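Taking it in order: structure first as structure tokens, then the write-up.
Taken from a larger complex, these chains appear in their original positions, while the remainder are omitted.
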Amino acid sequence: MTDSHLENGNFDWGIDGLVAQLRELRVQSLETRSRRDKPPKLPSRKELQTILDGLGAVLFPNRLGLPDLNDEGIDYFVGHTLETLLRKLYKQISRELQFVAEQHGLEGSVHGQALAIARQFAVELPTVRILVDSDIQAAFEGDPAARSPDEVLVCYPGITAIIHHRLAHILYRLGAPLVARMISELAHSSTGIDIHPGAQIGESFFIDHGTGVVIGETAVIGKHVRVYQAVTLGAKRFLKDDNGMLVKGNARHPIVEDDVVIYAGATILGRITIGQGSTIGGNVWLTHSVPPGSSINQASVRSELFQGGAGI
Amino acid sequence: MTDSHLENGNFDWGIDGLVAQLRELRVQSLETRSRRDKPPKLPSRKELQTILDGLGAVLFPNRLGLPDLNDEGIDYFVGHTLETLLRKLYKQISRELQFVAEQHGLEGSVHGQALAIARQFAVELPTVRILVDSDIQAAFEGDPAARSPDEVLVCYPGITAIIHHRLAHILYRLGAPLVARMISELAHSSTGIDIHPGAQIGESFFIDHGTGVVIGETAVIGKHVRVYQAVTLGAKRFLKDDNGMLVKGNARHPIVEDDVVIYAGATILGRITIGQGSTIGGNVWLTHSVPPGSSINQASVRSELFQGGAGI
Amino acid sequence: MTDSHLENGNFDWGIDGLVAQLRELRVQSLETRSRRDKPPKLPSRKELQTILDGLGAVLFPNRLGLPDLNDEGIDYFVGHTLETLLRKLYKQISRELQFVAEQHGLEGSVHGQALAIARQFAVELPTVRILVDSDIQAAFEGDPAARSPDEVLVCYPGITAIIHHRLAHILYRLGAPLVARMISELAHSSTGIDIHPGAQIGESFFIDHGTGVVIGETAVIGKHVRVYQAVTLGAKRFLKDDNGMLVKGNARHPIVEDDVVIYAGATILGRITIGQGSTIGGNVWLTHSVPPGSSINQASVRSELFQGGAGI
């Protein structure tokens, strides 16, 4: 075989055979999942990225929208962007509902329900703006390196994550949990912050640095809570039913009350409660509730551990 | 100096001088690396991103390919995409082989070898589909928040990482370790999961959340293993030869047997073995082997540590 | 409501009302921040991404520039790219200075100052090349998995992070801290490595794996320092002034002297000094200075901790 042979494109990959093998595997996979026919469509990650970019622009047109907007044009930009992205969102929600309906063998159109979700989502957008304003202010006040709220908005990955979360959580609550999850993962990929869309988070929430933060589906977080990088609010263990299958959906993540600070690397597991105003030190491993005003650090946890503390 | 002066573009950057200085530094750098002539080309990160997108589409055309594929068109899409990306991959592999050949002063064409690698890679693609199907199923069964295998495929960063790894590992094994590494880093950048392409990983592997996971070059992982965020399977120390240079390539990362679960933040270092069915607790720091069925947590490690445990 | 009704586009989103509500919230937000008029513009993340891509290409045209450059064309490429990106950078710096001037109610043009910063930045580019060459060499020598310096340059996220940092730090020092911060966050998003642009870092710096690394604003790092994933060089506590506001800018992060190695997960907090040649073990939590040549690991910290160690 010569190079010029290759220049002529005679690669002999065996494409026909590969295509046949891959088709066979697809068919088997569908049968395994009891969908013997063709697979229903899923929402598109790429479309959702476009929608989220648009939502950022609608909420903060001067900062996350177009750089050259002026007073006369700004409302037209907001209205046009909003109208466009709501239609796109409606379509993605429809895909999720259709997908679920086919899984359960349901018939009938999902469009009405999808539209209702998208409309209610729109209604709640101003509230998201108010909440994110409080998050920005919390970050500005909580970080000595922050020079202005505007810097926080355009620089801080924690703000990116919380904007995505507050939007995703609405959709999760309204009945589009898959679209919500995909939105959360967009933020996870760009920030390293992994907040399940089911988590309930109060106003003025601040995540600093953020890489490695994990917040679980049933976590409940109060107002004015501050969290640093690599903090986990996770489940301690998973319940299984009599068939050995995981029980899905039960409350299994921590409740964090107002004004709590959790330093970097702390791991808080299980349906426990961190009382109001508590401080959890860095790298602490915590699996039981603490009363309001507690101050927990590695030493206190460890000393407790060695004073007969039950294992994990 | 006035603004209008700037409008006319008289910035006086001193481009000529900068270009000359930078050229001088490039030449010195080449001489340092014993390549006095021009630098050989390397594979392109951007091209590899395109290739990986295509491979995802080929393996899962309905989920990671085009949103509107139908039965009649799907095989044509798969075949066309496959043919296109294999040619691109062949070219990137050629670049790596050419680069290595020039470093070692070898002559002769690398095209035949590059083609052989690309062809064998193609042959193994159906096996990758089978393995990733097992990974998806493992994630679905292992996460109470997962609603369907399809959601897992499109949402979970752990799946993105393992698809990249299974493809990169083939190339690593066939003799294109640089292309393999660049593919791994694409996944690392988008997921925060850092799996060296040399790692050997069995079927049904599930990484949850994933940010901060590091799996080293010579790690060996069995079947049905589950790993959470921030887990490290690393080297304990690096061997140096008589000249003080690092010894490269020796087995220095853990062996994890079948059915092991490793919780978030655990650090496992050195060529040790985690016996089948063991559970390693969160944040555990482990540098010695444990027998099958072990259940290791912070308390057990620490108590051992203070009972005369040798340091690290 | 029927599907065809939707096909005709009668979604009734209530766009007019939403636009009005969002406008009202924007106005309130501006008033809160004492900017009753329209908001000044900020630097653009997207533009900065383009500028950073160009700077990588200028510094390493054969590796991060165009794949097909040859000797005859390379200086033209470098000169053209440089000239283009310096003008863009100048514009972004102007935006920051204008923004700050408006916040402080200053008048007069900022263009002269912006140009001075951009010019000095250009002057320092060759130095950045020299420093990054030392970083690449350090990574090649420090990682047994590295096969060549070229592989390090195109694969290692730590190199991506340090290139961004060395460029951002110049701008931070010259008086464009917001542009600097935005550049740092570009690296943070793609690598999971969070280095504040204020940090001072000596030559031959190597970050391996890197996800979760956090290096604070006033950290000072010597030459030949090596750092692994999830290492934090952070502040221990924040000072507040008499009004309860955070004191901004004081030295609050560690000093790391030459030839120090810090293993994965170590947390080093406060204005302490890690003496030359020390080794800090994985997951160590350290809040006091250690002398040159120290070797600190979890056991030693803990034993100290339980021998009357003050809390954190």
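A, B and C are the chain letters, set down in written order, and residue numbers restart from 1 in every chain.
Just so we're on the same page, contacts are C-beta pairs under 8 Å (C-beta built on N, C-alpha and C of every residue); 3 or more make two chains touch, one makes a residue touch a chain.
The structure displayed is predicted, hence computed values, not measured ones.
Shown here are 3 copies of a single protein sequence; counted across the entire complex in this file, the number of copies is 6.
In the analysis below, only the chains that are shown with their structure count from here on.
Superposing chain A on chain C by their CA atoms means rotating through 120 degrees, a value rounded to the nearest 5. Interface residue usage between chain B and chain C, two copies of one sequence, is largely distinct: under half of the residue numbers at the contact are used by both copies. A separation of 24 Å divides the Cα centre of chain B from that of chain C.
Looking at chain C, one finds that residues 192, 211-212, 230, 265, 283, 302 touch two or more other chains. Here chain A touches chain B in the complex through residues 1, 3, 6, 9, 11-16, 18-19, 21-23, 25-26, 29, 33, 38-39, 41-45, 99, 103, 177-178, 181-182, 185, 188-189, 192, 194, 196, 198, 211-212, 214, 216-217, 230, 232, 234-235, 238-239, 246-250, 252, 265, 267, 269, 283, 285, 302, 305-306, 309, 311-312, going by the rule given at the top. On the side of chain C, the complex with chain B involves touching residues 58-59, 61-63, 67-68, 70-71, 74-75, 78-79, 82-83, 86-87, 90, 109, 111-112, 115, 118-119, 122-123, 125-126, 129-130, 133, 141-151, 154-157, 190-192, 209, 211-212, 229-230, 264-265, 281-283, 297-300, 302-303.
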